[in-house]
Structures are given as structure tokens and as C-alpha cells.
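A selection of the complex's chains, in situ.
A and B are the chain letters, set down in written order, and residue numbers restart from 1 in every chain.
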Amino acid sequence: MFPQIETIFLRQMASGDRLHLQVYKFIGAQPGKKVYIQSNLHGAEVVGNAVIHQLIEYFVSIKDTDLIGEIWLVPVCNPMGTNERAQHFSPGRYCPYESKDWNRIFWDYEKEADDLLSFSKLQLDLSLEEIRQNYLHLIQEKFTKNLTQINSAASVPYTERFRYQLQSLSLDADYLIDIHSSNNQGLDYVYYFRHREDSAKYFLLDFGILLNKYDGDAFDEAFIKPWLALEDCFQQLGQEIQFDIEAWTLELGAGMQMNPDSVVKGIQGIKNYLAEKGILQTDGLPLPASKSHEMYFAESRNRKKYYAIAGGMIQSRVQLGTQVKAGDKLYQILSFNKENQLPKLIDVYAADDGLVYDISTNQAVNQGEFVLGIVY
Amino acid sequence: MFPQIETIFLRQMASGDRLHLQVYKFIGAQPGKKVYIQSNLHGAEVVGNAVIHQLIEYFVSIKDTDLIGEIWLVPVCNPMGTNERAQHFSPGRYCPYESKDWNRIFWDYEKEADDLLSFSKLQLDLSLEEIRQNYLHLIQEKFTKNLTQINSAASVPYTERFRYQLQSLSLDADYLIDIHSSNNQGLDYVYYFRHREDSAKYFLLDFGILLNKYDGDAFDEAFIKPWLALEDCFQQLGQEIQFDIEAWTLELGAGMQMNPDSVVKGIQGIKNYLAEKGILQTDGLPLPASKSHEMYFAESRNRKKYYAIAGGMIQSRVQLGTQVKAGDKLYQILSFNKENQLPKLIDVYAADDGLVYDISTNQAVNQGEFVLGIVY
């Protein structure tokens, strides 16, 4: 099956050149769920582009009867981030003009919602699907007001224009997958939201982190928080509901890299997830491993980042993926000085048990720069 | 009188070199209020360094009996920001490693305060000065906990180390003055907080903006918000109090510039303020103008920034300081293209009445970049 391909204007530059987004839409023979997948929101996190490319190749190779619903794919979804360079490096994690993390800019309906509890009361007797439709309508109505501001004389900073485009494409999705990697050197894992452990396993990764401490206005958060908030309202009203709406951030290895092993894991995980969800209906999927897959789950509020306690060079650091115990040595700083002293070695020890899930690519640190991350 | 000068270690760099702060403390013969003045928190906003330098020269020229209380001055208070260059420019508004605005990083006691209302109830019968002492004690106790984290193995990102140093010096001040300028081209004016209009006039500037919509974690905000919060609690308890605690951000002209006229206004304003507050007791101060000085006051929630609705070059823009009416032409974009068309001129008109208080230095804009700011 061949996708519909749409090119969407994103930004006119000072030179008159224009940046665009391009969406690949695979529409199944039967209607169903909408899946939205994007990659490279942070400029250095390029691995997802290979994943999406190979997914496109795969979808092109199957028939539209193998697909229930539709899958929208947006690789290189942030041209400003992807194309930026500082010497040979890709510093495009942040918008340098506005000094904003490209993944902390999204519009979160929950923050603007009017009285959700009153709304919920009116929905108590409706079916889950009816509630979903009504609520989505509410979200979209509010979202559309952003366009008024964008088109006004004062307009908006670029990050608000940009988010509008990405969220226009994804706001009504059922399942949303945002493919990232560490900016540094990271494990392959998935960020998920409450009560989605079972679906998380479909990605066949060894490790997942529950997002229970929000960074604020991240793409996955901004998508799912309004739905979790509505679930909360129903709970307050004595009714337990759960929407079949899911948001995932896949983390696949290292920044500026497309590690072949991470790419394979990403593709396999997404295909298996789509099959488990009944969207892909092809031979060999879901994978047999899917049933018995075991995962290690941690919580985002239990992430602890270690920052250099002195300036210098990091050496003798624990390997990525190590399970450390409190008191284990984590790394050593080779610290130079300009006070006529010999260089000094400073050892740093773990304050808690946990898994080393992220380490800095750069072994040179000014005091207060990131060295490694532990989660439990 | 000669100041006590103290040099405070700030950061060890990867190379082993060290950055410091230097504080000039003028201690009057009689104890009294503490004034804290700093400059150049944003790297491009250098004008305050000239102001502080000339204040130092002035204080050196007077006697310690002319000063009641003490004045602490910290010029070039952010070496990381001041020293950064992008080609010939000073982009040091943001920490490029953490992507944070250097003036949105400060520790705000109000956000961590335990039950303020309960605390207030216990203070109802005390004098204002006793309440101030008790509350300051509470703030400092909490603040000190930051040090525990700084000194732990995981430590903190540099911005938290940096803010700790600046706030250590200023947390117990009575009056705090943070000298900024526009990053672009701005008027000379003062940001002030509620109920401080009368003191605002002491600076003898033509224009002031009331901060009633907070940016979040700015230096002036973080200092005064806890005190305003306590005043609110007392009001809830039926008692109107106002601490003689004030925070000011002076905005003196353009970025990367030390406009002599802005420097003169800054020095004159601060000296007059100190005299009106009874801290400086010298001939000729307060200035006669002080009594009758008229100011135009606006509100921060009524600031509106205009962002370029297309990429291109800004021309025919209204002058800084213009009072515009809704419908007035504000500027024109000369917009080029790469689609075989002639360049296009796009006119942009004011949506509201107001004062043009800030305009971009850079006349080239990518779509969504800052063009000018209006306030009313």
C-alpha cells in the first residue's frame, strides 16, 4: 500500500526560504484507530528517523487490508532542531532564540480546561466512545483558538506556531509514539503513563519508566494529561473509566547516533505494539515473545541526575546499564587547578541503589554539568 | 569611606580555572537598612556595571557618617553570561547548557513555604520588625537546605549553585535593586511591585511597570514574593500590614550598550532613592525634583509582544517610545521568497493602544521572532 504524503508549511525564514513538515499517512482498508508516530523532535535524537523510514518501507510492502485504522508518520519533525550545528555537533535540543526545550513547549488542554467536573457529570451515562468524542470536541475547540492568536497582528513566538502544527496532526490520535533517544548515551526504554504497563510490554523493551513526575508541556504529556484528568474526574464521581488512549516516548540509545541494534528494537517494538492493538494484522505478528515478555519498571520521580561536584575530566565511570548500590563508586573527576597544585582525583559514590540509565557523552565537565542518571 | 571587598568562589571550570563574584560592602557608621545592588545578570545588559562603578566612586568620596545602614554592590554578577560570545555579540541571556534564562532560575520561598497562614496567626500581636525577623529566619532556614543538596554526591546543576551564591548575599536585604537593560533597544524604566508606587518615583524615571503578572523565578520576584504572600495572609486575617521591603529592576536602555544618558539616570535615581529612604544623608540629596516627579505607570500583564508574521526584514518601524493607537501602522516586513515572485511588503498594525517600550535590535527576522513590545 502506498501512503498519502502531505507537505505542510512550517516557517518562513528571514531569507525567504521555507521549512516544512511531511506526513506519511497509511490508511487501512477498514477504519479504526489512528496512530501518530514522529521522530527527531530533539535535534540530536536522529535514531527514530531510521525507525520510521523502515516502518514506511514495511507498510509499503503490505496490503491495505492488513491495516485496520490509520498510521501517520512524521520523521524529522523539527527542521530547526535537526539542521542546527555547533561545530560538528547537533545542539538542537533547545530553541536558541527562545531558549526553550523543543519538548517542553506543547499546549496542554488540562491547564486551560474549564470546569472538567461539571463536564464529567453530564457524561456519566454515556458510552466511553461518546465521552471520548465529546471531550475531543471540547479540546479541539479550545485548541483552535491558538490559531486566532497565530493569525493576529501580534502573532506568536515560533515555538507556538511549531507546536500548533504538530498538535494539529496528532490531537485526535488514539495512540501516539514519540521516538527519542538520550541526548547523551542512554539505554533503550519506554516512558509510559499510569495503568498502561500491559501495553508498555508490547514494545518488547527491557525497561520502562512511569511518568509520574511531569517535566511540563512535553509532547506525550500534553497529549495524554487531559485524558488522565478526565479519568480522575470520573473517579471523583465514583466511576472508574479508562480511555483506550495511549502516549509513548521511546528512548532508543545515544544522541547523534542510529545504533543498528536500537533501530531494530524500535521497529520490532512498534510493529508488535500495532499488532497487539489489532491495527496490524499480518502473519508473524504479534511476535511470540510478546506474551511472556518481562520488563523492569521504574518511576520518573525516582530519577536522580548526578552533576559534577568539581570541574574536570570524568574517568572510571560505571558502565551504562549498571545496577548500583548506595555507596558504590560512580565515577572519578580528574580535577586540574591553576593554583600551583598537582591535579586531584575526586571519587563520587552513589547515594542510592538504582540503574544507571543515562551517561554524558562528554567526559569534560564544568562544575555542575551532567555526569550520569540513576533511576529506581 | 572605603568598602570591604570580598571575593566569593563561584565555579570551577573543566580547565581548572575558577570564576568568582566580588562584593563591595559600604558599611555606614550607624546600623540600619541593608541595600543590595547587582548588575549584568543577563550577559548583554552591561549598563549597570557603569552605574555601580560610579556609585562605588561616589561612596568612596563620602564619609561613613553619611551612610546609615549598609550597601552591598555586585557588578558583573554573572561571569558565565557576561563573558559568552557568539561572534561579536553577547548572547548570554540564557545558560546554553541548561537552556535557562539566567533571570528565571531563582529560589522562591513562597513555592516551598509550609502553612503560611498558621505562621501568620502566631505573629498577629507582634511588631512589624519582629514579624520580619521571624519570617526571615524561616526563609533562611529553608534556604540553607539548598546547601545540603549542593554538597551532596549528586549535587545540583550550575544554575542552582549560582543562584545560591547570589541569594545568599541578598536574602536578608531590605531593598534590592537589580540593574538590567533591554536585551534589544529599550526605554529607561523601573519594574516595581504592588503598593510601591511612591518609592518607585524616587528613581526619577518617567516610566514604571507594575509586576502583576510574574515571569516566574526572576531575581526580584523571588526576593519579594514571600513577603507579599505574608502580607496577603495578614489581610486574610483582617490585618493590613506592609513590610518596608522593596525589590526593583531598573531597565536602562539598550543591550551591549552603556548609553551615557541611561547611566546618568541610573546613578541619579539610585542616589535619590537611597536619600529618600534615609540611607544616604548628604548635601543636595534627595534632589528637589523628587517631590514633584510625575511617572507614567503601566502593568506587566498589559505587555504585548509582537512577533514577525512572516520572515524577512523589518523596516518603517515606529520609534521606541511612541504612544500608538489601535490601528496605527507599527512596522513593515520586506519579505523575500524562493518561488519566483517579487519581494513583498507586509504592513502590520497595532491591535491596541499603548507605549512602544522595546524594539528588536536585529531588523532581520525569521517568522515568529520578536519585533517590538507595547504596554499600556
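What we mean here is this: a residue touches a chain if its C-beta (ideal position, glycine included) is under 8 Å from a C-beta of that chain, and two chains touch if they have at least 3 such contacts.
Predicted, not measured: the structure shown is a model, and the values here were computed from it.
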item: Complete complex - number of sequence copies, 2 represented; value: 4
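We adopt the following convention: only the chains that are shown with their structure count from here on.
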item: Angular offset of subunit A relative to subunit B [C-alpha, multiple of 5 degrees]; value: 180
item: Cα-centroid distance, subunit A relative to subunit B, in whole angstrom; value: 36
item: For the subunit B and subunit A complex, residues of the former touching the latter; value: 11-18, 91, 93-94, 96-97, 99-101, 152-161, 304-313, 330, 335-338, 343, 348-351, 364-370
